[in-house]
Every structure is written in C-alpha cells, then in structure tokens.
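Only one protein chain is missing from this complex, and each of the others stays in its spot.
The letters A, B and C name the chains in turn, as written, and every chain counts its residues from 1.
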Amino acid sequence: MFRRILIANRGEIAVRVIRACREMGITSIAVYSSADQESLHASLADESICIGPPSASESYLHMPAIIAAAEICDAQAIHPGYGFLSENPKFASVCRECNINFIGPTPEALALSGDKAACRKKVKAAGVPVVPGSDGIVTDPDDALKLAKEIGFPLLVKASAGGGGKGMRLAHNDVALKNALSMASSEAQSAFGDGGVYLEKFLENARHIEFQILADHHGHIITLGERECSIQRRHQKLIEETPSVRLTYSLRSKMAKAALRAARAINYTNAGTVEFLLTPDNQFYFIEFNARIQVEHPVTEEVTGIDLVKEQIRIASGEALGYSSVAPTGHAIEARVYAEDPEANFAPSPGNVGQCHLPGGPGIRVDTHLFAGYTVPRYYDSLLAKVIARGRNREEAIHRLAGALEEFATEGVKTTARVCARIIRSDRFLRGDLGPDLIEQFVPKSR
Amino acid sequence: MFRRILIANRGEIAVRVIRACREMGITSIAVYSSADQESLHASLADESICIGPPSASESYLHMPAIIAAAEICDAQAIHPGYGFLSENPKFASVCRECNINFIGPTPEALALSGDKAACRKKVKAAGVPVVPGSDGIVTDPDDALKLAKEIGFPLLVKASAGGGGKGMRLAHNDVALKNALSMASSEAQSAFGDGGVYLEKFLENARHIEFQILADHHGHIITLGERECSIQRRHQKLIEETPSVRLTYSLRSKMAKAALRAARAINYTNAGTVEFLLTPDNQFYFIEFNARIQVEHPVTEEVTGIDLVKEQIRIASGEALGYSSVAPTGHAIEARVYAEDPEANFAPSPGNVGQCHLPGGPGIRVDTHLFAGYTVPRYYDSLLAKVIARGRNREEAIHRLAGALEEFATEGVKTTARVCARIIRSDRFLRGDLGPDLIEQFVPKSR
Amino acid sequence: MDLDKLQELIRIFEASDLSEIEIEESGRRMRLKKPRPVMSYAGQMIPMQPADARGTQMVLHESVTAVPASAPVRAEKEPEKVITIDSPMVGVLYVAPSPGEPPFVHPGDTVDEGQAVCIVEAMKLMNEVTAKYPCVIVKALVENGEPVEFGQPLFVVRPIEQV
Partner (left out) sequence: MDLDKLQELIRIFEASDLSEIEIEESGRRMRLKKPRPVMSYAGQMIPMQPADARGTQMVLHESVTAVPASAPVRAEKEPEKVITIDSPMVGVLYVAPSPGEPPFVHPGDTVDEGQAVCIVEAMKLMNEVTAKYPCVIVKALVENGEPVEFGQPLFVVRPIEQV
C-alpha cells in the first residue's frame, strides 16, 4: 500500500480524498494555488505545497507543477479527483513515465473513453446499444444530412472530445444541422483543442441513468448499482439518487450487464461510470463513459457501505476486489449546493462566506470544503457542498434531505440549497417523475 | 399524529428532536432561557419562546414555565429530551392533567424506574439477576454491616433517587461503610431531596453494557441490541459503541431476554434503556433503567437504520411498532465532545467559540448545537457535540472516528475531542479491552 | 466634538476591517460598532447578536455616569429612553384581578412601589406583576388575555423622582 499520496485537486473532493488517506494511515499531500492558500484542503492535509498562481491552467491543470510537487514530496501516487487532469491520458502517461502511480484507469483506457466517437464504436461493437447516430467523426455536412434522413430529426451534434454540454448543439432540420455542425465544431476546437464532432439522435424525455463500476488489475469487475441523475441544469447534474424508481429488477440487471460489457470493451480498471439514456418505452442507450470518481459517488457509498475512494486507492496499489457482488440497502439522494444564484440563471456567486450553518443529524452526510469565513474564489467550479441523505426508503431520504437543505445557511454567497429543497419536496419528485423539464418549474430562467 | 410538539430541552438533543419533527412535518416549538437566546435550537425551531432566566431551576426545570409555554403555543405534546424534566414523574403527570402528551413512559413507570431501590426489587422478582445488595433502602447502619458480612466488601453505597455518580460512595471495610452511609445519604438529600440509599456489591473490572428498548401502547416490545459504554470519566460516559466486542451471540440473546423481562416488569412504554454490568466471568447484573432517550442513542440508529426519536413520537401518538425485530449491520462508535479541559480533570471550559470546524464525509455523523461564534453558557451541561462513525466493521469505524475527532477544531474552548481520538487509537481500544481503567492512561488526573 | 469630525470617524471606521472602535479623551467617550451580520435558516432570520445592536451604532457619553452604558444613541436624533415593566414569567396576561372586574391600572395612573399592575397566569396560577418603583403608567403594550414571554415589556412607565 502507498505511504504517501498527492491529491491533484481542490475543494470538497480534495477534502474527501484526504479523509480517505487519513483513514488508511496514508500521508496526504495537498497542492494548492495561491488563491487557495486559506482553503480547507490545504489545511487538512498532512502536507501541502503551493504549485502556482490562481489560474487553473498555471496550477491545477499545469502538469509540470503537479509532477514537480509529487517528486519533491516523494509521493508514490497521485489522486486526480474529478475534473482538472483526472481524465487526461497525457497526464496519466506522464505519471507512468515518472514512476508515479496514477490512481485511475490506464492512459489507454482514458484515451479511448475520452474520444467519445471512438468509444461509441467500441461499445457498440461489444453489443451494447448506443444512441442512433454517426459511426465516428462527421466532417462532411452532406454525410450529416444523409445520416439525418436515415435516423431523423431532432439530432444532437456533440464534440468528440467534449463534456459538460460544451460543443453540443441541437438541430431540428437540415439548415439548423449545417449551422450546428460548424458552430459545435469551432466551439469544440476552442474548448478542447479538437474540432471533431459526431451525431446522435436526440431522445425526448429520456432519463439519465448511470452505473458505478469497480475493476481491479486481476480481472475482477463489478457494478455497485445505478444512480439516476435526471435533474440537471445547463447539462450539469443537480440532484442524484439511488436506486432509480424508474428501474424494474429485470431492467436493472439488463443495464448492469450492458455496463459491465461496455467497461470490459475498453479494458477499464479502477472506478468508473457508464452513462445511459433510458427512453419512456424502456429502451436504454449507452452515451458515454466517465473515467473518474464522480461527484455523485456518495449516494452509492451510502447504500452499499463501500468507500469508493478507498477502493480506488486499494485497486491502484494492486489489491484485488475482496467481493464479487454487493447488496445495497435503503435509499440515498444527493443535492449539490453550488455558489450560484438560481434567480439569475445559476450565475456564479463567489465572495466571502461570513457565518454559515451546515446540516447534520441522522442519515445526513455533508461533503464540503466550506467553513465560516471562507472566501469562494472566482477562478474555479462553484460547487460548495454536497448534502447526502440516507433513509430506509425513498420517502425518508426525501424528507431528511429537504430538511437538511432548508437548514443549510450561508451568508454572503447565494446557493442552490433552497431550490433543491423545493424540487425535492415537489409532488413530481415525490412521484419519481424526474423528467428533464422538472427543474424548469422551479427556475423558469434556467434554460 | 401530532401537529405541534414543544421541546422542553436545549443543546444538541433539542436540535435532534427539531430535525425529527421537521422530517415528520410536525411544527417544532423550542423553549429557551435568556442565556440561550442565540442558541441553535431556538433558531432552528419553527417557533420559539423565552421561558425564563439562565438558571435551569427557573427555566428548563421550571414546570409552570414549560406548561404555560405549551399551552400558549397550543402544543399537543412535549418531548423532554434527556436530563432536565425527562425522568420526572411529577412533570409527566402534570402533562397528563393538562392534556398534553408526554413523549416518554407513563408517570407510574417513571416513578418506579426513578426509585432505584424499588426498581431493583421489581426486576429481581421478575427473575433478572441484579447486583448483590440490599433489598431496598438501608437506614440502620447495623443492617448495613450485617449485609456487608453476607455479600462482602468492597461495597457501593448508592442514592436511590440518584444518578450521574452523585450520592455514590465506595467502602472497603466497616468503618468506611458507616461513613459512606451518612455521607452518601446527606449528599443525596441535598442533590435529589431524598436521602434514601441502598447497598450494592462493587464489581471489579465489570463492563458497562446496556440494551435499547422500544415498547408501544399495544403490547409490542422489542430490543434494538446493546451498546457498550465502558469508557467513562467521573461516572459519565465518554465513548460508546455497538455491537459490543465483549458479547457472544448466546450471551447477547440471554441479556436481551433479561432486558425485555426487566422492561415488562415495570410496564415500560416508549424508548428506554436497561443497564447491566458484565463481569469478567460473563455474569451480568441489572443495575438500573434509563427511562428516556439516551445521549448515545445514535450508535443504535446507525447500525439499525431506525430513527429512535421519530419512533418515540410515533409511539407517543399511539402508533404501533411496525416490526418485531431488527437486523443491525456494521459497527458504530460515538465519542462525546464536551467543552471541558482534559488536562484539568475535565473541568468545564465555557466561553466563546470563535472559528470552528466540524468533521464530515463518509460514515461520519455529527449531532451538535455548535456554530462559529457560539458562546458556551456556564449554566448547563458541557456537552458540545457527539461525533458518530459508522463502518462496515469495528476497525473501519475506529479509523473514521479517530480521523473525524482529529479534524474537530474549536477556538476559544477546550474540548475532549483529542483525548477521545487518542483513546480510540490505542492498542487496548483496538483490542476491545475496554476496562474502566483504560481512560486513566490518557488522563491520569481524571480520578 | 463637532459632527464633521464624527462623520469622518464613521467613514474611516466603516472603511476599516475593525468590528469596534473605542475612543476616550478628557472624560468624553465614544464607541462605534459594526453589526454582526444575520444569517437565514430555512428562510427565517436569526440575529447573530441582540437585535438592539444592529446597524452601525454609536454610544456617546458626555460624562461616564450620565447615561447607563447600554443606552443606544443612533447617528440620527436621539429617541428618549423608554422604561418598561417586563413580564417576570411566561404565561397569559390579565389586566384585571378577575373577569368583569376593572383593570388594575389605566394609562395615566400613578402606581406605588409594589402595587399590582397586572396578572400573568402560568399553569392555572395567577401571578401578580408589581411595580418595582413609583411610576406613572404611560402605555399598556399587551392586550388582556394575550400570551407573554419571559422578559417581554408589558407597560411603558415614567418613574417618579423621590424628593
């Protein structure tokens, strides 16, 4: 097992990894930008080192700084968290060259899962249904139009190197499609330095269901069940839960098998997530692979009792999965508290948090880097905290989470806590009717 | 079900009950003394009302103030929490007279469990082993000396109306016994207004094991398993866990049956706890009955998934227990964080808490009324927070709790967080060797 | 001290990070204090310090003994100090000894030390509230039969100076 791990991230996930290290008796090393000098992750870690100025490209995204810090601190492994360098194949291979263990999949698996068009092909070849669309990159508009005739509108133009809704365009007719192609391509070029785009049929009222995967280096691979993440804003998840009320036993096992096939198809190792769309007529389609720990991983931990970050570290150190299946119990829901103003289309609301109150008590878990007096920097993602509720059943989890979110109080910055509470208390949510349009009833300006 | 509940308590347990009410859609009404105007329970409750000056005898212990508040606020029920009026039969009957539902046992059961000598008799008669000692109150020193000959020294002189170590004396010989009788009696007289004392054999190196009981008004009674509370300071519990490493399956079921017999013997209803001493040779003896929710109730909640406060409210409202048995999973440990100075024999350390950091993350639960800027009043119990860790096994729970306690940080007041972490990380604790002397290795001055 | 100087001081203070400034010079003292902000739980507001201390507040003493130290003096014109009889307990207020009977007091009445001004009922017990010193009842703040908290002002009074 590793003795020293460097955490190449910040915010709540850095704190999460530091806690896992402390639990395992591993020395945690935090890296921080000069904007994060007072941050919780820099304070909680056993050691911490300043790696650059506030701009992420010169600090948390700057490989030489991270690698140099790891070498200086004699770190045996690097945990990348999510975002930043977590899904960067180049970074994973640099770690390998420097004999630093990258806690995540291999560079090859990362390269494949990152190339969404190529990944679609592989997974499709493995017999997993993918959303009808192009086989790989589309460059010629005429090919696009021909394809459109086959599978029909509306169509989504997506960046192959994309994510988080960037480089994504919806088209309802030929003209729109032509524009969408060029716009998405140039947007992708500037955002990811790769203008490759592909086509997918846009599925109306589809639910977003993902499966958590764990795979070790000894050929063992298991799934820890699904998470439903249909409540999103600006293509980013806001509320996640497990199990999904939408799945029957048989549908769940079908999708789980497909998820395992998809993971094997790209020789995946460590923790990862297979994302599906589920249509109203119970057809499910693979959309993409998330080759990292997910923001919403705690809901799976709450119902399985398995600590996914500790498992990531164990797997990376070469240990074998100690179990071949898990039996989830109860229900868990997570709400993301962003420093954003729901009244202003979720515009970031950075600034100084004066007094603050975090909820607690039975069944409530809070993962956060927040503390009274913390200043939310304007340079990074605005996720402030994750509030997770566990209950014997969905109803208990809902009422616990709503109560906790109503308790959540920060002064100085606006957050999404209240709007999440209102959504969760709504009849539609209680009924489990989690269409993508649900959020619009609560934040009309959010689209 | 009740629509409005008044919480006749303060601190973390008041917050705990408020959260249960919020979850159940019940309006919570907090009462507070003028010293608690800024307190979290007064802020979190749906309604709150000032009932008196700081002194507990004129506020939280003052029945007319509590009853008047309940009548003014049209409360249908009162949750007494623990301490204060929670085990006061007079208060329970006053509530009954005023047609307010007392969330706890009947006045009769409270009277019996509060009269420790009489309770011993009843329970013994029901076939439950009690610690060898006197049958009821001892007044004549000669009777005491005669009894001492029979059962032998060392002997414990205990106040029949007592608790928390008050009015308790240890005697190793006749002379000491005589003094102990008069000292304990007068101490009990001044502390509880009742000088009655009884004798118990002092059991060396006994472990403190208690069983959680739930009994409804329809004749259903169940036990939710044991808690081991052997780590104490000044006869007050500091660290509690479930399950107890000391119990075998057969011993556990034997003790559970005895606990149920004891509860039935006093016609107990609602949530209660049966306390036993367990000797090194596996003999167990009833010592007393706690007729209230316990400070350490969360460890039972964490392994059973049952919300004991919600159950208390359901039972009081006349609902029947929905289940006849529970299957605990995993392991849970609680550490009590007191505003006390372990270096100074746990002397209270009241004052203003400037900045503070509460732990969080997977498997960690914090029940507290603490917030940055809170002033710990000098008038009341010094319990500041309870940190509870849940793990798949004892080892995981231990490492989580130790890490969380090391994170726990307060400015301005000293706490027991660090000393608890040291105890939990000790080899003896890891081995499960929880003798009453364990704590002395960490705080020599604590005895 | 002249008001321009005062304004300047407040400006400097408000620009600073300090929470409090205290200045004393030749028997004259002044204190400027910034409010502790309030935060909201579930929509409701919680004062993080006693309500009377909100807003930039300043206490000016021409001489140390002139006014009790807690007397608030706002930057605007000073309101006259209000003296009240407060409720000694939580309960229900009754203005008369029993229904139908005339009230203990009316506005304008002069009451002696120890004279009953109303009753607060708690748990069926009638507790007389009495004046601590001779005073004139200026205004009743609570209606008959209304609930009152501990410490809640019941009457505005004007003390009568003894000669």
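Criterion: a contact is a pair of C-beta atoms (placed from the backbone, for glycine too) under 8 Å apart; a residue touches a chain by one contact, two chains touch by 3 or more.
What you see is a predicted model; the values in this text were computed from it and never measured.
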Per the touch definition above, residue among A:1, A:72 or A:344 touching the missing chain: A:72
Of A:63, A:126, A:151 or A:326, the residue in touch with the unshown chain: A:63
Interface with the undisplayed chain - residues on chain A: 22, 34, 37-38, 43-44, 46, 49-53, 59, 63-65, 67-69, 71-72, 94, 98, 373
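In the analysis below, only the chains that are shown with their structure count from here on.
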Computed distance of Cα centres, chain B from chain A, in Å: 43
Euclidean distance of C-alpha centroids - chain A vs chain C, Å: 55
Shared-contact residues (touching 2 or more other chains) in chain B: 44, 373
Contacts with 2+ other chains: residues of chain C: 41-42, 48
